[in-house]
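Only one protein chain is missing from this complex, and each of the others stays in its spot.
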Amino acid sequence: MTATISPLSEVTRSDAALRTFLHGLPGVDRVGADARAAGLGTRSIKTTAKAWAIDLAIRMVDLTTLEGADTPGKVRALCAKARQPDPGDPTCPPVAAICVYPSMVPTAAAALRGSGIHLASVATAFPSGQAPLKVKLDDTRAAVAAGADEIDMVISRGAFLAGRYLEVFEEIVAIKEACGSAHLKVILETGELVTYDNVRRASWLAMLAGGDFIKTSTGKVAPAATLPVTLIMLEAVRDFLDTTGRKVGVKPAGGIRTTKDAIKYLVMVNEIAGDGWLDPDWFRFGASTLLNDLLMQRTKLATGHYSGPDYFTLD
Amino acid sequence: MSRFEYAPAPESRSIVKLQPSYGLFINGEFVDGAGSFKTISPASEEVLAEVAEASTADVDRAVKAARRAYEDVWGSMPGRERAKYLFRIARIIAERSRELAVLESLNNGKPIKESRDVDVPLAAAHFFYYAGWADKLPYAGFGADPRPLGVAGQVIPWNFPLLMLAWKIAPALAAGNTVVLKPAETTPLTALLFAEICQQAELPPGVVNIVTGAGETGAAVVNHPDVDKVAFTGSTEVGRIIARAVAGTNKKITLELGGKAANIVFDDAAIDQAVEGIVNGIFFNQGHVCCAGSRLLVQESVADQLLESLKRRMATLRVGDPLDKNTDVGAINSAEQLTRIKALAEIGSAEGAERWSPACELPDRGFWFAPTIFTGVSQAHRIAREEIFGPVLSVLTFRTPGEAVEKANNTPYGLSAGIWSEKGSRILAIADQLRAGVVWANTFNKFDPTSPFGGYKESGYGREGGRHGLEAYLAG
Partner (left out) sequence: MPAKKKESADSVASATRVTAGGVATAPRLAVRKTYKLFIGGAFPRSESGRTYVVADSKGQFVANAAQASRKDARDAVLAARAAFGKWSGATAYNKGQVIYRIAEMLEGRRDEFTALEVPAAEVDEAIDRLVWYAGWTDKLAQVVGGANPVAGPYFNLSSPEPSGVVAVVAPSAPTLLGLVSVVAPAIATGNTVIVITDAPRVAITLAEVLATSDVPGGVVNILTGSAAEVAPWLASHSDVNGLDLTGLADAKLALELEQAAAETLKRVRRPAAAPDWSADPGLAPMTAYLETKTVWHPKGL
């Protein structure tokens, strides 16, 4: 697939053209966007709808560990959990993917073999992205070579905030090429972009450059994923599909810890982008602790009793 | 994959203890009226209760009670004591908010999320706000020793029953007046629950009197010779009659009447928020809002794109059971109102405008009207001129800011207006030129106790809310 999409191929011809395009996108009124997100957050999802949403949310989890202290043992344990989140309940679906640092990819690849679970690796000098392009490309190629079929890259926020949009664009294009057949998730690090206008522009930039997913955050910067930021990104993928015919996924990451939160996101996906995105191929949660809460709520729905953390595995 | 179907999430009715019949609230007690009428749930047509109908004699009793309370207790009570009663009322409304919200949705048909998140909290906030004024009136800018007027006769509509009660009663009481209030015929129940709240607050008898009934009861309140102040919210048609009725008297009068607000969307608007604003502007409370943004004026260059987004958004509106927490659009308040909406919608079609509604299943019983937009509307169409007071939006286009202002102002009404643009200087210039009492720029249908509300031209006169809202209840 080419990096640029034909209806908009002209807009990435030059820095000026790209700036004109991105700054010509409709603005976002922060208060209105926040109110819309909060309004969707009041939807009340009960009983059958809740059970359906919990299983979907589990299937959308990118189970993540991104610590300096990660070891092969830790990663193997996480992979086991990914395959079988609730050992006591075989009806519980597996998660979508495991997400680790490049150095952990070989371990994870071995542990996940045959499971159908995707293996995502952060790359490109995660989380700051402050490294030469060559280093980022090598980082990416190494992760793919080691078995990652999804790459979570970070954009150069510094370049973006300095207005060097074409530089950001070209970097994404290069990384996408280095990914080969691996899917590329582009982390915008919305907590550093700050304004919703920037989030919208960065979303379009990443999509124009060929990103398969746009992702909110590294998880290393506060605020990480928020409902309104995800709202802006869902609007972006919706509009991008309308404009170009190409569908891009969305991944909020960081800070989503409870079932209640996850369901709010799913409601938002449903009502903003549409149910075409209610699928692990098009929406993911970057999370770690969320999974156990989903499992506890799943058990509560099935048994009618509240469960406790001791009944779920800690990995 | 299957769709994300939201399972029913009904708010429990059990918190409301409906009585089979309700009396009039006069002099601190519930008493029988001359007659009675049934009040229903517009969502199911189920009879909720039998409510007393106040005759002229009943209204006279209420006014006498109010006069006595004014002269013996309330008018001379120190402001700081009056304040504490109002604070008490504010607190009790908050404490009983769920009960009030459920009852409001039952009797009015509005979605529980609106009664819960808008009507009831704002009503409590209104009392809290005006409570604080009661002992600060000399600082309100209406003279060094502002005096109450006496007995206020107040007639309110059915679209925001409890909130309109709060808008009327809170400033009146804060200023030292006593009141006789008539709730709308179709929505008396929260006012009667409010009467019970007055009892819980130990408000002196006669300070608040609630007389239920229809138009004749309202006329008796307005025309009573011992009423010093008339406050009315409702249709312009009735407003004219009241203005005429009080002509030549010493009654002070404020009127909050109809509207046909323009919601103007410029080509540089934040489109997604504008769409939300349009939806909120016309479908909030089933469009039963005097300040509803019922005329969408969209710049022609973005009209197609905007309408596509609007239709997509409208398709996600959930119409149905007002008590379901996921309902966005509830029931039309009455059969009569439904007939009027249907009639005007028919006229819109007959006049050649293009009608569109999203696919939505409407319940079999009760009064329902799907969210509807008319495109290709011009200023000459009746649906662009007459207040429909329902979930029906008329869409017109414009080319230049001047044309937008001209069309927006081309109405005998002047209650509210909306502007959507990301350009500050344009917003301020347009806001200056719009002849409307409330201008929402990049937002719509926002209300606050501190913010004056009221119209220009035939949308009435006087302001409710804020420091301005006191003026209607003080002699000056």
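Each chain carries a letter (A and B) given by its place in the written order, and its residues are counted from 1.
To be clear about the criterion, a residue touches a chain if its C-beta (ideal position, glycine included) is under 8 Å from a C-beta of that chain, and two chains touch if they have at least 3 such contacts.
This structure is a prediction, so every number in the text was calculated from the model and none was measured.
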item	value
Among B:174, B:189 or B:436, residue touching the chain not depicted	B:436
Absent-chain contact - pick from B:38, B:240 or B:365	B:240
Contact residue for the chain not shown (choose from B:171, B:348 or B:466)	B:466
Residues belonging to subunit B that touch the chain removed from view	125, 141, 143, 236, 239-241, 243-244, 247-248, 255, 257, 412, 414, 427, 431-432, 434, 436-443, 446, 448, 450-454, 456-461, 463, 466, 468, 476
Where the unshown chain meets subunit A, residue by residue	29-32, 34, 194-195
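Throughout what follows, only the chains that are shown with their structure count from here on.
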item	value
Touching residues (chain side subunit A, partner subunit B) in the complex	26-29, 31-33, 35-36, 42-50, 52-53, 235, 266-267, 270-271, 275, 278-279
Residues of subunit B touching subunit A in the complex	1-9, 113, 117, 268-273, 276-277, 316, 325-326, 422, 442-443
